[in-house]
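One protein chain omitted, others in place.
This part shows subunit A:
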Amino acid sequence: MSPVSNDLELELKHLIIDTLELEDVTPDDIDRDEPLFVEGLGLDSIDALELGLALQKTYGIKLDADSEESRHHFADLKSLAALVEARRVK
């Protein structure tokens, strides 16, 4: 994995923590392969929506919330970073 990607992943970790106000979580606690929702960080669908809104605002990514594809993008940090890298416009 390129260093750019690692920077982006760290940036995303901060985005997740800030957006969802996860006060007891540090970037190190988020594993790039661990599921973000339900199991890993235990986020729910409102959290997912909120994260989607933050991604849209920060990176200008257009998301289709109802698609199966989006669910895949939100699976873990790795996929999220891949999504941002591929679709960011700012």
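A few comments on the model shown:
Heads up, the rule we're going with is that a residue touches a chain if its C-beta (ideal position, glycine included) is under 8 Å from a C-beta of that chain, and two chains touch if they have at least 3 such contacts; residues count from 1.
Convention: contacts and distances are computed from a predicted model.
Remark: of the listed names "Chemotaxis protein CheA", "Predicted acyltransferase, LPLAT superfamily", "Phenylacetate-CoA oxygenase subunit PaaJ" or "2-oxoglutarate ferredoxin oxidoreductase subunit alpha", the one matching the undisplayed chain in UniProt is "Predicted acyltransferase, LPLAT superfamily".
Considering the whole complex, the residue from A:E34, A:E50 or A:E85 that touches the absent chain is A:E50. Within the complete assembly, residues 20-21, 45-46, 48-50, 52-53, 56-57, 62-66 of subunit A touch the chain that is not shown.
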